[in-house]
Each structure stands twice: as C-alpha cells, then as structure tokens.
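In this view, the complex is presented without one of its protein chains, the others remaining in place.
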C-alpha cells in the first residue's frame, strides 16, 4: 500500500552469518555457496555486516571483504544492504563510498554504541553521515546493544535527509513501530520500515511494516519468505500458523545460546560449515551447544527441512517438557562439574 | 475461534476510574452514573480496583465499597471482574469471598508488588490463593509495577488450577502474549487472554487474544469497542485506522501525565466529575494538567465525541507540531518558574 | 561532628522483624521479648513497619498494633522511628497522629510505590504530609521498591519543611549519599542521614552519615553496634574487619532468600520463633530455606553468637567454596526434582 523506496527495500533481507574456516578466517567458498543458496530459497535481499554477522568481531578490512564477496556472488540478483558502521564518521563515510562502489543498494548504520548517547547526539551523528554519504542509508535501531534512536530523532532525520530512506528496528515493540510510522509516513511516504524481530513479523506487516531483516532467515529462508508472503497477501490466519512455529524456533535459537550461535547452529544444520565463532567457548559451553543443536535439529525436522537426528526425536505432543529432558540432565551434570562436585 | 471461558471473559473490560467528591471520598452518585454510561456505550464488562482505579490508594473498606456500588449499579447487565489483591493471602481470600457474594464473575489478582519476587514465589502466591478461592480468578501481569509473572509460571498455574481462568497482561509485548498462548492453550483451551495495552489491541486480537482491559475505554468506550469488533471480524484494515488514532490518544493520556491522571482528564471531558486524585499535585502540575487537558479535548473533538475547546483547536494537519506549541510555551514558563528565574 | 537532630536520630535503628504465631497472627509475647533483647544488645533505636518488617503484608490495624506493642515494651528506653506509610495522604496523616500519641520520636515515610512517580509528584506527596504532620518525619528512599527520591527533591523538602528531619536511604550508593549531604547540610545542619545498606555502613559513616537502619541488626545487634562504634571513633581499620564479616553475612541473608526471609532465619537462630512469613512458599522453597539456614548458622557460629549446627560446619579456611557444597548438592537435587527428573 505504501511504496517503500524506488528500488524497494522491502521483503525479507537476510542478515548474513559469516562462515569461518578452521583457522578463524572468512571462508570465502562457503560464504559464496551460502549466499547463492539463500537467494535460491527466495530471500529478497542480503544484509552483510549486521549484528547477526558479528560485524564488531571483524576488522575494518574484513568487513569490506565480506561485502565484496557477497556483492560479487550476488551479481545483482537481489539488492544488498551493507552494514557500514565504523569507528567514526570519517571511517564510516569511507565504507559508504566503498560499498556504493561495490553496487550495494543502500547501507545500514547502527546507532553509536559503547557510549550511550543522548537523542541530540544520535541525531548529530546520523545527520553528519547523511549529509555526506554517496549512498542511501537506513538507520538501525537496536536498543539492547546500541544507543536508542527515539521517534522524534527518526522524524527529524527522515524530514531533513532524503538520503535516509528507511529504518531497521530490532526492538520488537509493535507500538514503537506504529509511532515511527505515524511520525514519518505523512512526510516521507517512500520511507521503508523493516523489523528485525521475527517473533512478531506478521503483526508488524499487519500494522504496516515493509519487511524485515531476520536472523532466522539464515536457517529457514523458505519459511520466513512464506510467512511474509502470506502476511502481505492479508492471509493472517495462515501466516500466524507459521508465526507461532517460527517463534518456537526463534526462541530456541536465541535464548539458550550466546547470540548469534544458535542461528549459526541452525543454519549449519542446513548443510553449511560455519566453523567456530570468534568468541571463545569453554568446554562446558561446547557440550551445551551440542545438546542444544539436537533440539534445533528436531524443530527443523518438524519443518521437514532436514532429517531428524540419528537418535531420533522425542514425541512432539508434550513438546516442551519432553524434548528438553536430555538438556536438563546435561545442565545438571554441567552444573555439578562446574561447582567441582563431579 | 477459541472458546474463552463458559461465561466468557472476552471483549473490552473497563478498568474503572473512581470519581471522588470535593473531600476526596468516593463519589457514589457519579460512579453509578459513570458505570451505566459505560455499559450503554458497549463495553463488555467492568473491572473495578485495577491500576487505573488506583486500588492502592484506597483502604480495604473502600475497595469493597467500590465493588459493591459497581455490582449494584450494573445489576447483571455485564460481567464484573473485581480486583481483589489485598495485603496478604488471607485478606485477599476474604475479598474474593466478598466479591463472589456480590456477584462478580471473577476476580483479578495482581502479582505481589513492592518486593520483587522470584517466579517460584509468584507461583506459590497464586497457587495458595487458587487453592482456596471461592471464585474464578485471573492473573494480572504488570511488570512495570509488580513482580513479573513469567511464561512457565503461567503454564504451571493454568495446568494445575481450574480456578485460574485467564490472564490480563499489561506488558504490551506481542511476542510474550504469543508465548503465553503457546504454553497454555493446548492444555486449557478455555483460558482467557486479555491485554491491558490498548496501543496494540488490534495486533493482539489478530494473534489470538480474547480481549482487553483498557484504561482508554473510560474515555472512549465506543471507539475501543468499535476497534475490537472490527478486529474480531477480521477487518484489520479498518481496525488499524482506529488503532492508529487510539494510539495518539493513548500516548497523549499516558506520557505527559502521572498515571492515571490523563485518563481521568479525558473521561472528565465526557461529562463526568472525577474530582482531584488522591496523589497531591503542586500548583505547577495543576497548570500543566490544565494545558494538557486542552490537547486531549482537541483529540476527542476529532473523534466527534465532544465539542472542541472554546478557544478552538489548532489546525490538525501538522498535528504534532501545532497543537503542542501552547504546551511548549507553558512548559518553558513553568521551567523558568520552577528554577526561580520568573 | 554534625549534630543530627535535637533528640538524635543517629546510631543503629533496627527495622524490626515481626514474629508471627502458628496461625500467622502477630505473636505479641515474642515481639515483646525480641524488642527487649535488641535494646539490651545495644541498638540505638527501633524502626517498626519498615521493609524488613514487611509493612505491606499487614493490615492498617495490624501496623498500628505493632507500633503500639513496640512502644509499650520499649517504654522510653530507646527512640522509635515508626513507619507510617498508608494508602494515601489522609490515612498516612492519621497514622502519624496515632504514632505521635504512642510516643514515637519520628515517623518514616517511604516514597510512593506501585506507581512510579516523577520527582515533582514525589515532592508534592511529601510536602503535603510535612505540612500537616504532628510529628517529625524522615524520608525513606528505597529505589528498588518505590519511586526514587532524587537529590533536588530532598533539597527542596529539607529547605522548606522543618518537620522533615532526615532521610533513610537504602540505595547503598555512597556517592549519592555524599550528593545528599552536599545539598542539605549547609542549610540544615541538624538533618539526619541514615543508610539502610549495611554492606557499606563503615564507608557511609566515614563520609558523614549519622547511622543506619539495618536489617542485619535483627540477627547480630551486637556486631552492628560494634562496627558503628568503631567507625564513629575513627578506628576504620578495626571497623573494616567487621564490615567485611558483616558483608559475608548480609549477602548470605539477602541473595539466596526472598527478602526478608534470610534475616528472619538468622534472627531465629538467636532464639526467637518468627513463624512462617506471610508470603507462601512451595515445598521446594521450604527445603531450600532449611539448607540455607544451616549456612547462616555456621556464619553466626563464627561470630561466636550461637553454637554451630549439630552436624558441624565445614572447615572455614576455603570458606566460600567449602561451606556451600552442602548447598550445591541440595540445589542440584531440588532442580532435578523441580524438573521432574527425580
């Protein structure tokens, strides 16, 4: 109903996980294979260097190389929204220029993090970038990790800078999304609203969002796409069935793991080797990830996207109780071990 | 689609404001007039002694009297959900008994507040009440004011106690509501899910909620009802138009006031005298409330529910900017006054 | 160094636990015995109806009765600071009047709770009470449970109302205490500053506090008093030795229990029967309390205030590791039981 962008930033954008090789370096062949696999499964666009892509754990050079590989492999099949936040405005603008040169459709800039800035400073930061960027940019609001971008700030930036073409919001707050839409759409009907919280994608589409950048689409791109299509077609009853199932998967990938390890584990079950992440793990954590990955395997098998684990899955009626007994026992043993009792 | 309750706790329940007389006592005639006015405007039920009803600011005797007046005036026209939280389990059970005797359909019990309890203690508290209550009860989750009730706790209580027939959740978190529904409905298809956050009523209905207890329905019962009916009928496009308008009103009643003074001010504009609240105000605050009430008056006039203020309303196109200039000037003067500059 | 009050509100005030009988009623004989025992062990004053006294879990009548018993038993031996917060300003003023009549030295009023009020409203609330109170009052700041009282508000109230004679602050924030002192002492050298956070009593005395109201003094009045005396005498080296030991005890009473159950358990070990609290417990919680009480017993035995448990205490060198093994094993078993594995 609202035309979001000329060359639209709507639909499902995958915030790409980055496969690493056994020495922790970017695994280029696997990344290329992953990019093409996602495009073939129907995602509308790719979003390298997002939070799911662990942009903060790569060097500036590596971040550029990731976008280069993705752009090259994509070869124009889908638009690229490139995460371009760097240490400061000058470095960020240099990245914007580089990504424009690589053919990115737009860049996404997370609000300043580490320091928690006031709205006035968040405005000043984005305004300075918007004034000089050679490429369209989307704001990226993720208040659990970075300085929050409030509604008046979004309104000011949208009104003053045509280069600011959208916002990705990962708060998951439906009312906040409505407030942003109210503040911006009358002045900027082309402005794009993307949610980063797939737990509520269908409600977000219903209230007027244009799409989402969803970590889950690394693991189940077909399902995320289907849910989006059903919601955009107004078939909310059917869309909500998938929404409830995605929520179970999302919670299972999000809560018991360090982010984004659960998404890495699930996407790995689709046939990719993501390697170990760059954040070190204790041996207890490694055992934990193994146990939790079995649970993910059973959920994905329910979607009929992968085979169930060799050992089989517990019956799915008393679902929550049953399929976590294995994990409970493990948790207890780990706790005993940690406290030196075993 | 889901049968919520036998004698259903679904639809819009108004968490009643309590009119006070010039000496701060319950204004019984005005409360009676207000109750009947709400019922005539279509609310499905009444909810005395909620947070909007400032239950903590009344004595135990007053809380009982409020329910008595409401029950008497209602005379069976709509079901009553009576807030029954008292100082401890024994007192609460005595209130449950009293409200059962007055004909309440069910009671609502807020989670323990002041002390922030663990989930295990929240469970123990509700379990003890559910074991002995002579009347159905709904849990009341309002994490900004009271100990949070988490999903496993809700699941345990719903599974073990048939007396626990529903939950009212005021978190406004759509994903949380979905998690509760997932945890409870398979075992208790009769369980009622009510949202207390009208900012997202339509999305909440869409994902499967049964209704809401909305402070806004004190001021605009017709609109809340209409929004609910449209959403239940699956007419989300039309429902969302009202949802966006309710959100503007809700924010204008909620944010610049102390809760629930904005709701009292708006409901007062419908022709009721609520008197001064029991929380004292400085003279600066009283001027502030007067200015903000003018803004509410203009919003309600837009709904064609009241006449615009005598001085007229600013043009409504550039709405947010325009109709707050008055307030800005006031704010500045107040600030100067507060700091002793004027 | 600073004369705090005429009839001083300085030193250690015990926020009294309330013994209950087997039916959950106030156990008057035990309360009387406890009051006299505390006075004999050197506390400077008594503070009934505080957070430790679970004032919110008693009825208004019970709260009055508690103060009456305490006043009667104390019989002028030490000053009484009576918690007087009730449902609203009128009820609170009536309580103030009653407590004045009972001979209380002053009342303590916690900031409004449940609703989180702005500083302006917190000011309005206390100003209204201060204007009409027949007895001196102290502000009670406990931001984890009630609306925070900020420094400018404290400054305004201290400057305008002679009836406001002090503040009890339970934030435990040493810098915040210094900010209050800076804002108030130049204008009100008689104003009393009491900390409610015994974890940092010695540093608080060092920076200029007049005393404290400490839940721990229910269990170890002699130690709290000694620590206070040493600090007031400027013997910080010796005072800090006790401070570190009190911190271990405080954390053991505070963290693993629901507040104030750990303090009840420890005070019970001194020979009093506090009965079960009014907040219900699951059977898992009751076992937990038993195990944790053994740990408290060992710590109190180290102070040579009670005998060690019959089963003995683990060796105390590797203290933290050793004396919690028992608890760890219990925790694990409870967890297994809770999850239905055992």
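Chains here go by letter, A, B and C, matching the order in which they are written, and residues are numbered from 1 within each.
Definition applied: contacts are C-beta pairs under 8 Å (C-beta built on N, C-alpha and C of every residue); 3 or more make two chains touch, one makes a residue touch a chain.
Bear in mind that the values here come from a model prediction, so they are computed numbers and not experimental data.
Within the full complex, the residue among A:40, A:72 or A:258 touching the omitted chain is A:258.
In the complete complex, the hidden chain is touched by one of C:33, C:132, C:179 or C:270, namely C:179.
Only one residue in the set C:166, C:203 or C:277 touches the chain that does not appear here, and it is C:203.
Touching residues on chain A toward the chain that is not drawn are 24, 51, 56-60, 87-91, 112-118, 120-121, 123-125, 127-128, 144-146, 258-259, 278-282, 284-285. Contact between chain C and the absent chain runs through residues 172-175, 178-179, 181-183, 197, 199-200, 202-203, 206-208, 234, 236, 240, 243-244, 247-248, 251, 320.
Assume only the chains that are shown with their structure count from here on.
Distance between chain B and chain C, defined via averaged C-alpha coordinates, is recorded as 35 Å. Within chain A, not a single residue touches two or more of the remaining chains.
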